[in-house]
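One chain of protein is taken out of this complex; the other chains stay put.
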Amino acid sequence: MTFYLLQALNGCAYGMLLFLLAAGLSLIFGLMEIVNLAHGGFYLLGAYLGLSIFRWTGSFWLALAIAPLITGGAGFLLEWPFLRPLYRRTHLDQILLTFGFAFVLTDLTRWLWGADVQSLPAPRGLDQSVVILGTLFPAYRLFVIGAGAALALGLWLGLVRSRLGAVVRAGVANREMTQALGIDVAAVFTGVFVFGTALAGLAGVAAAPILGVFPGVDFDILIVTLIVVVVGGLGTFSGAFWGSLLIGEADTFGKVLVPQAALVVIYLVMAAVLLARPAGLFGGRAR
Amino acid sequence: MNRAPGARAFLPASGIRGGRRLVLLVVAAALLLVPLTGSRFAATTLTEMLVFAIFAMSLDLLVGYTGLVSLGHAAPFGVAAYTVALLSTHGTAALAATLPAALVAGTAAAALIGVFALRAAGVYFLMLTLAFAQMAFAVAHEWAGVTGGTNGLSGIPRPALPAADLGGAVPFYYLVLLLAGLAAVVLARITRSPFGAALAGVRENEARMRAMGYDTFRLKMAAFVIAGAAAALSGALYAYYNGFVSPDVLYWTTSGQVLVMVLLGGAGTLAGPAAGAAAVLLLQNLASSYTERWTLILGAAFILVVLAAPSGLAGVAARLGGPLRRLRAANPGAGPLPPAPSEGAAR
Partner (left out) sequence: MGDDRTVASRKTLTRRTLLRGAAGAGLAGAAIAGAGSPGARGFGVPAVLAAAPVKIGLLVSYSKVYGQLGEDITAGMTLYLDGIGWTAGGRRITWIREDEEIDPQVGVRKTRKLIEADGVDFLTGIVATPTAYAIRDMVHNSKTILVVSNAGGNLLTRARRSPYIFRVSFTSWQVSAPFGKWFYDNVARTAALTAANYGFGTESLAAFKETFIPAGGKVIGEVLPPLNNTDYAPYITQVLKMSPEATYNFYSGSDAVRFVAQSVQYGLAKASRTTGAGFMVEQDVLPAEGVNALNIYSPLHWALKLQNPENLAFTRAYRTRFKRDASVFAMQGYDAARVIVEGLNRTGGNTTDKDRLVEAMAAVKFASPRGQFEFDPNTHNVIQNIYVRQVRQIGSDLANVVFVNLGRVTDPGK
């Protein structure tokens, strides 16, 4: 029994990690209807920046605070000159642009930081293990659970309950009307995109002690965050949260119960969810 | 004016009608004659480009003509490749046996995926195709006893034809060229037909087609299966070309690569993706020999295409050939649509 409880805790920790990873992607899609395929690239950029900041300052927390700012800046450099002109065009064109940037970011990070497998150590205080249910459990993963929950709460308050959130959602629902009301929709979009990429960078630093930092991890997490976001229902905020938890638990228990299918459990779950509810768990209507 | 019906659908719309035919003739001549220069390397490079040209054209039937963006097109491709590998190494090497078997297997895989994936649309459809292709990848990866697992299946002999020896680079090249040409003609005919026009209708406005009485699910399924069959052909040839198959052939990056070829070349024409395939392979093979930054170059090229040339290389070619005209992924002068079932019933 303890074994299954432990696995459930593992699944919860992994799910919260996935939520941190997926939040930025979900935000940008939910508010701008763009699937940012460069999401993995920004994640990796944030991770490497965090690594460098950590090496210069010796502080994990500084890395966690500063790396997202720089990553957001990079997001701005993508959005303003390149993405903005494409808002008039189809969503496919916008997605393809981000795809091109995914390649650029993956090579750029490799060029600047090398091909080594690197890792960012967890901050002092969180780099030990605590005893839970009779076995050791890394404190850092508990931190990730807490951070994920805090982010979820913060985003919910900020988007669903605040005026800013209302403005953003209005801008997506009906651009012309919102513009007519005197709101600079283009600036709002830029802001959202920058915030989304900053979140990706934040996830990069937060996940680095667990996933490691090396070329290739960007596309790995891109796929899994796409799955999470699609399962939950693209563009719905609760979808991203519950989708992450579902995938986290499914992946963990899949590995334990059906080891031969470990590679495909999350794909099977996604297929099953989409076939039962074609717009994801919480998706309003199929896009 | 007697124009080869295949040619017009094959090439991008350009101002000079005769020019299209000329371009086609020149390309055909080059493809026929280049191997005779004696360069084995040229023959093998062109063979690979032709194989991927078939693959890209097959995906374009889905992406450009029907509006279905699939990220799982590696599935029929890979399944066919593995069929060839298994049959050739354990059973017979006769082309007459392996090719039909591979086509059947690949098409069946496409049909199975289509039944499920086509129930969704847009990004959800994309993710479902990805999911099913990844499942196929997992099977190939795990079922090591049959598929060789991560080490793959190697030692695939060249196909055996009763009259010819296809061991050499040049004879094999001509086989691939012949099959590629057949595939191109068949695909062009399909896009020019009433069926092709119906697909275009589905792409433009599916709700309206349904309102007119068309069974859009059947239409999309048909497109999916035909595209799968063509992909299976390219997959079978790919296995022969490499003499080796590994699970990477089913991985999502293969699906991504062929999608890049289609989009770079220009979705909505058939020549576009073929050119896109050649361009991407050239970039991958040539650029990577000179610089380690070729991924950066590919990304930059992609961005450039999206920003400046959204219709891909085909669009650029069209604009060079005639008056500036936005290339529409349409079938100019396609035949009349087949009578919608409701119309027939009313009579």
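Letters A and B name the chains as they come in the text, with residue numbers starting at 1 for each one.
Methods note: contacts are C-beta pairs under 8 Å (C-beta built on N, C-alpha and C of every residue); 3 or more make two chains touch, one makes a residue touch a chain.
Please read these numbers as outputs of a predicted model, since none were measured by experiment.
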item: Chains in view touching the one left out; value: A, B
item: Contact with the hidden chain (one of A:32, A:63, A:217 or A:246); value: A:217
item: Selected from B:98, B:191 or B:295 as touching the chain missing from the view; value: B:295
item: Option from A:65, A:186 or A:263 whose C-beta touches the chain left out; value: A:263
item: Missing-chain contacts mapped onto chain B; value: 40-41, 44, 48, 141-142, 144, 149-152, 154-155, 242-244, 246, 248-249, 284-285, 288-289, 292, 295
item: For chain A, residues in touch with the removed chain; value: 3, 6-7, 10-11, 13-14, 110, 114-119, 121, 129, 135-138, 140-141, 210-212, 214-217, 220, 251-253, 255-256, 259, 262-263
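As a convention for this text, only the chains that are shown with their structure count from here on.
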item: Between chain A and chain B, centroid-to-centroid distance (C-alpha), Å; value: 33
item: Residues of chain B that touch chain A when the two form their complex; value: 69, 116, 119-124, 127-128, 130-132, 134-135, 137-138, 141-142, 252-253, 260, 263, 293, 295-296, 298-303, 306-307, 310
item: Partner chain B, residues of chain A touching it in the complex; value: 35, 82, 85-86, 89, 92-93, 96-97, 99-108, 111, 219, 223, 226-227, 230, 234, 260-261, 263-264, 267-268, 270-271, 274-275, 278-280, 286-287
